[in-house]
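The complex is shown incomplete by one protein chain, all other protein chains being positioned as in the whole.
Note that the chains are named A and B in the order they appear, and that numbering of residues resets to 1 at the start of each chain.
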Amino acid sequence: MPIHDQGYRRYGGRRIPLGRAWAVIAGAGIRAVLGRRRFILLLILAWIPFVVRAVQIYFSVNLPQAAFLAPTAETFREFLDQQQIFVFFITVSVGAGLIANDRRANALQIYLSKPLSRWEYLFGKLAILMVCLLLVTWVPAIALLIVQALFAGNFSFFRANLYLCPAITLFSFIEVIMIATSMLALSSLSNSSRYVSILYAALVFFTPALFGVLLVVTGSSAMSLMSFPANLRQVGNAIFRLPLPYETPWALSLLMILGLIVGSGLILERRVRGVEVVV
Amino acid sequence: MVAPPANRPTVVASALRIFDLSLGQMLWSRRSVFLAILVGGPVLLAAAIRLATILEHLFVHAGNNKQIGGVTLFGMMIWLLYVHVIVPVLGVFYGTALIADEVDDKTITYLFTRPIPRRAVLIGKYLSYLTCTILLVLPSVVAVYFLIVPINGGSVGRSFPLLLADLGMLAAGLIAYGAVFALVGARLKRPLVIGLVFAFGWEPGVLLVPGYLKRATVAYYLQALVPHQMPLDTTTIGILTQMFDRFPSITTSLAWLAAMTVSALWWASRAVEDREYVLEQ
Partner (left out) sequence: MSEERGIITAHHVSKWYGQVIGLNDVTLAVPAGITGLLGPNGAGKSTFMKLVTGQLKPSQGQITVLGERIWQNPALYFRIGFCPEQDAFYERMTGLEWLTALVRLNGVGDRGAAEMAARALELVDLTAAAGKRIGAYSKGMRQRVKLAQALAHDPELLILDEPLAGMDPIARRKAIRLIRDWGRSGKSVVVSSHILHEIESMTSNILLINQGRILAEGNVHQIRDLIDEHPHTVYIKADETRALAREFLGAADVLSLKFEDQAVVIQTSRPDAFYARLTAYAASGEFGAIHEVTSPDDNLQAVFKYLVK
């Protein structure tokens, strides 16, 4: 009778090809976030404006007296603007610890000693925050578009505003990528998620304050370049074909956003390493 | 055994010793360096504006093309930068972290196994927060004052009482916010997020709502201490500030701020005395 070896046996099954480890990191991170009661509560709160808008659309479609509530392109633009407060709190609560907690636990070395590249690690982390942010920006905005068609019973609004769907998508992704990369970069700078949160809050509130002073000083809104929320607003209005709020050319605002993304990437490239060489 | 001292250190004496221990840690930590950069932002801006006016490439305008004096501009900067952003940010960051930082760093054990009341630890760290933030903020304000006020004929000497009033107001803000966020940090599990919600969600929102709700904010009383007149115009800032017309008197505001500070610190002390701090393994 053959005696079987009870010791360790090498895995003989199929292996996922290299380059997909980011999906494992992202999946685990998203599951962890969705398991948090506080996050679910925040998500529910973030969808309340969607409910309010949906009710508004319903009344506008079904009650002639409420026709003034009918949605326009601006409605969707405003909706995405209103979601900013939830975007801020989700970014702080989900994003601040993404890399900072790994640094604190000395887990970076463990991650990067596995067969995954730095960029897979970063992309996986980025994906966690991006998914959470898209859940309160792109998803409810597209859902609102669908709800409009459902309540109206036709696609006439959709056909008349064909650019809305790509506009919502483009703006949401620009916004989410900008916020997620900058938060990830800040998270890589420290091992304290609390400190990262306050740095991010300072960035979000301080640059508009600086712009506010310059607005009064110069009487011109051309200095909106120094405020990242203002840059986003400028690009957003351009995408939605709405009047621009500031005098700055929207292309310059877009360039600033791209600059922030690139700058964040450079910080991440520098900070996310398995080993730090101290000279 | 070294006998316990005949006169055991009082809460105040113990707090001062904690203050001694914590001040260096707070001032020279990397985090404070970054926050010093934040506080340096207004100084850089002020220097840039001053340089531009000297080079006569920039005229300082209000919306109706009148030139704003340096004093008004200084007041604007105090309002927009310090009162609305810097003071609340510093209050949230340091206030919520008074004990939490020690818990995260696992050094709280050394402080809580000394023969001093736990509330002395909180008070001592609060005092070091206050010293650290005042050392960061007030020189920044003074630098901005000397850079901005001379613009368009402003007099540094004549406006000096305004500077003192602003410094006092900002110090009062740091004192009150620090105490309120110390309470948040001592009582709640996610104090930073709650603190940010309070400072940048609740306060700005509630201040726009007529009624008594605004009395549940620090900003309401702090605004009563702001000595500056805002330029009357139709910009968003002008409209908002015009809505803040009815404020309590300075004495009432100071009294309420003092009451908030004392009660917040008292509650926070109670929380620290009663709470168990389980350090993560």
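Following the convention adopted for this analysis, a contact is a pair of C-beta atoms (placed from the backbone, for glycine too) under 8 Å apart; a residue touches a chain by one contact, two chains touch by 3 or more.
Just so you know, these numbers come straight off a predicted model, no measurement behind them.
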Which displayed chains the unshown chain touches: B
Sole contact to the chain not displayed, among B:Pro117, B:Gly168 or B:Pro248: B:Pro117
Missing-partner contacts on chain B, residue numbers: 1-2, 4-5, 8-9, 13-14, 17-18, 20-21, 24-25, 28-29, 105-107, 109-118, 273, 276-279
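Please note the rule applied: only the chains that are shown with their structure count from here on.
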Mean-CA-position distance for chain B and chain A (Å): 30
In the complex, chain A residues that touch chain B: 38, 85, 89, 92-93, 190, 192, 194-195, 197-199, 201-202, 205-206, 209-210, 212-219
Residue numbers on chain B that touch chain A, as the complex places them: 31, 34, 38, 41-42, 45, 49, 58, 60-63, 65, 68, 73, 76-77, 80-81, 84-86, 89, 92-93, 96-97, 100-101, 104, 190, 192-193, 196-197, 200-201, 231, 235, 237
